[in-house]
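The complex is shown incomplete by one protein chain, all other protein chains being positioned as in the whole.
Chain IDs A and B follow the sequence of writing; residue 1 opens each chain.
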């Protein structure tokens, strides 16, 4: 017994190195910050960066394999590894943002800066686990790890009323929806007696199920996922939290936590509700088990999410809040890739996530810099910014154009693949809704651009200068946004290889 | 024969009857002559000072939170202890890793002074805002 166990475990640990290295890094961050934190303020940031690089190394080494480890708790496959790259990249960029962030430097948060990086890393670790977990216990735990870290991060500036209010709302919504989700999980467990999603699927197929109970539990579980990806009936926390939280945290949540939610959602839907006995004849398509209107549910969610997000975003005057609603809308677009229930849709989703990573982080970075220089996130301060800070304005325009989905940007490629996947699967109505929404979104993105280049400066006319470090970060984010908009073949190939999930067609 | 649960139920019923019966007979046969001395709250013979519904010091709360976290982790030690013999050294190492991570948290709480009793009074962070508001009203 013992020998077999140890062999199994060493095998598992070998494929678990990225997570182990992240765990070691975050323990080191907190330890070193306790010891040297007084003398070297930013030790946490540099240790985190080093740890992230090491983790990246292990993750690259892991890419391509497909294993189940820790007795069916966790899988390592190209799909989860792809998401790990997304999380690592965004964590890396966010640590660099945080080093430059005035919000963290000028408030009481500077006294707790080591812990800040600790929570950034623990959120990343949770996201890693979410991407790879195939057991409902593991899914719930990793989801909670991400949630709890983000509650704390959202309220990180304790003396800011907005920050603590954001954190409070987040924790209440989060706890409510995770409570709903765990109730759904308990029902699924009652139906099947299993918590591993492959075993659940096998039990559905072999011993049948009651569609109504399954439907109820699916809706409850979707509440948990929907909250994580901020899909519409569960989106109420998003604008408040995004507005109140420190902007580096907002940017991180909008990418990492959302990507993790999607990674887990798609794996859960695909692995648990696939009917392996039916072959559809289309390459990479999967059939949903009978009596479950999964496609319709997700399609309605997607249409609602993007419509509500885009329409409310029109009225926003605070840029952070506008980007929050735009991120809700983007969740709707990404859900379109899930609707088709084909690998084509998933690969489109992966491409979109890479695009979203660069353009969304970039947009938040620009908002952060402007807020630092002018002290406000209101759309009014953007008036005449094109003359005061031409470089930033052009870069910001590129990000906004990319978020709208206009060529030649990466955002366009992402949307193109999503829509083509939809049309390929003949879900035309949703594609029409998506296109209409993109037109609506153009209005509010362009409003900012119009303010920057056509408005008269009101709050001072003197030019705003940025340090070389700021310009370098902007370039790092804007170059991929433009480059992959033109030269996208490697990204598309990468995404198409990465749709492979463990044990699934 | 009674089932196990019926025995528990019987036990409960007898317990309730015993307590309630005692209280009721007491009530029926005791003399009833209250005076102010008698109806004060009993505090070990001391004169009671103020209302018992006071706010507790916030430090109890911090310590309680820390206690809560570490206490709940013990839940994982029970199943581990059950199969400890079967798994031997390996299980020991596993648990040491788990506990090390926990101890890291404990060290953190300690080093940050959350276990100290004598700490400066926590500041009410809203003062600045209130001052601002008062100034605005005056202006």
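Note that in this section a residue touches a chain if its C-beta (ideal position, glycine included) is under 8 Å from a C-beta of that chain, and two chains touch if they have at least 3 such contacts.
Throughout what follows, contacts and distances are computed from a predicted model.
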Exercise. Can you tell which of "L-serine dehydratase", "NADH-quinone oxidoreductase subunit K", "YciI family protein" or "Sulfate transport system permease protein CysW" UniProt lists for the chain that's not drawn?
Worked result: "NADH-quinone oxidoreductase subunit K"
For this session: Tell me the shown chains the invisible chain touches, ordered by label.
Result: A, B
Seminar exercise, completed: Cross-chain touch to the chain not pictured, restricted to A:164, A:295, A:376 or A:424, is A:164
Problem set entry | Contact residue for the chain not shown (choose from A:16, A:117 or A:151) | A:151
Problem set entry | Full-complex contact with the absent chain, from A:19, A:33, A:243 or A:377 | A:243
For this session: From the listed residues B:72, B:89 or B:137, report the one that touches the chain absent from this view.
Result: B:72
Exercise. Can you list where chain B touches the absent chain?
Worked result: 58, 61, 65, 68-69, 72-73, 75-76, 79, 122-126, 129
Exercise. In the complete complex, which positions of chain A touch the hidden chain?
Worked result: 136-137, 140-141, 144, 147-148, 151-152, 155, 158-159, 161-162, 164-169, 171-172, 175-176, 178-180, 182-183, 185-187, 189-190, 193-195, 239-240, 243-244, 312, 315
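Methods note: only the chains that are shown with their structure count from here on.
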Exercise. For chain A and chain B, what's the span in angstrom between their mean Cα positions?
Worked result: 39
Exercise. What does chain A use to touch chain B in their complex?
Worked result: 1-2, 5-6, 9, 23, 27, 30-31, 34, 158-159, 161
For this session: Under the touch definition given earlier, write down the residues of chain B that touch chain A in their complex.
Result: 86-90, 101, 104, 107-108, 111, 125-126, 128-129
